[in-house]
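The complex appears here minus one protein chain, its other protein chains still in place.
Now for subunit A:
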Amino acid sequence: MYIYIFWELFVGLGGSLDQNAVLEFVDSGRDLILAADSSASDVIRGIATECGVDFDEDLEALVIDHTSYAVSETEGDHTLIASDALIHSDVILGDKKIEAPILFRGTGHSVNPANSLVLKVLSASPSAYLANPKTKLSSPPSLTGSAISLVSIMQARNNARVLISGSLDLFSNRFSKSVVQKAGSKIKYEKSGNEQFVTEISKWVFHERGHLKAVNVSHRKVGEMTEPAMYRINDDLEYSVEIYEWSGTSWEPYVADDVQVQFYMMSPYVLKTLSNNQKGLYSTSFKVPDVYGVFQFKVEYQKLGYTSLRLAKQIPVRPFRHNEYERFITAAYPYYGASFSTMAAFFIFSIVYLYHK
């Protein structure tokens, strides 16, 4: 169901990798963890780009940060970064807060903020920049500050999840077991946050968290049991859907108060927040608007870290039948009176005219 591509390992194993095969793998709905190093090849870059993540053009560039580097005895070029700029999402990173900074050494990448599918999970600090530490910096670095993403995730439209990291060491035992102290900070952590971070995010990537499913979408007229093929304008209807979240072992009821349903025809005519019974059943009731046409019940639930739910169910709404209007209207009684009195008057007039000469 998923592959890891740890580039150096892969090359070490002597494998060859086809970009299109990997992308097809993603497009078929499966998950991918992609860890590139500064020596990432074109294939890795190609895959990353296809997923909306742009590695820097300079192959040798590393993320350098002179203020929030990890204090270390061996290295002095500040390429080992201790970052705690994590995304705030319990779904992606678990309920337990990651206290220790995360050690990172590798290349950075950028994501297009307009791209709604890609998220920065771990960003660099504002003082970071991307450059090749071995050469002199001749021109301004191409990527600077918190625009640099260290670890990004992408959830494709088919809900396949991809993790892209610019550092292979991030996953290494050496990093996760090492003591970490951020430059300028007194606190020294016995263990970096890497292990927890990697564990939690891989749970997310492999759909053990944040995966929703909607079942039993149904709608009916208030007071009826069966689902009609068509509604009439101004009908009262009930709409319900059950939403469950995959916990890794079983489907658990999903509880949230922000699931909305639209009654939609080119634009939403009704927008209602669904109420839930804490057991996964979401329901609401509303009145069909006074407009006929082909409507849709639309649930478009897109929440950070969750798989997107898009439910659309088409339902036509018809106008009144000829015999569903009010038969007698109070306001029209003068007219009824007028017509009947005219008829009576004509009748009397005819009799008088014909028989009273």
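A few points about this structure:
We take it that a contact is a pair of C-beta atoms (placed from the backbone, for glycine too) under 8 Å apart; a residue touches a chain by one contact, two chains touch by 3 or more; residues count from 1.
In this section, contacts and distances are computed from a predicted model.
Per its UniProt entry, the chain excluded from the display bears the name "dolichyl-diphosphooligosaccharide--protein glycotransferase", taken from "Cell cycle control protein", "UTP4 protein", "Coatomer subunit zeta" or "dolichyl-diphosphooligosaccharide--protein glycotransferase".
The chain that is not drawn here is touched, among residues A:M225, A:M266 or A:L354, by A:M266.
The chain not shown here is touched by just one of A:T67, A:N112, A:N216 or A:Q302, and that residue is A:N112. Between the chain not shown and the residues A:D54, A:D84 or A:D235, the one that touches is A:D54.
The chain not displayed touches subunit A at residues 23, 26-27, 42, 45-46, 48-55, 57-58, 111-112, 115-118, 139-140, 142, 144, 154, 156-158, 160, 230, 265-266, 292-296, 314, 316, 318-319, 321-322.
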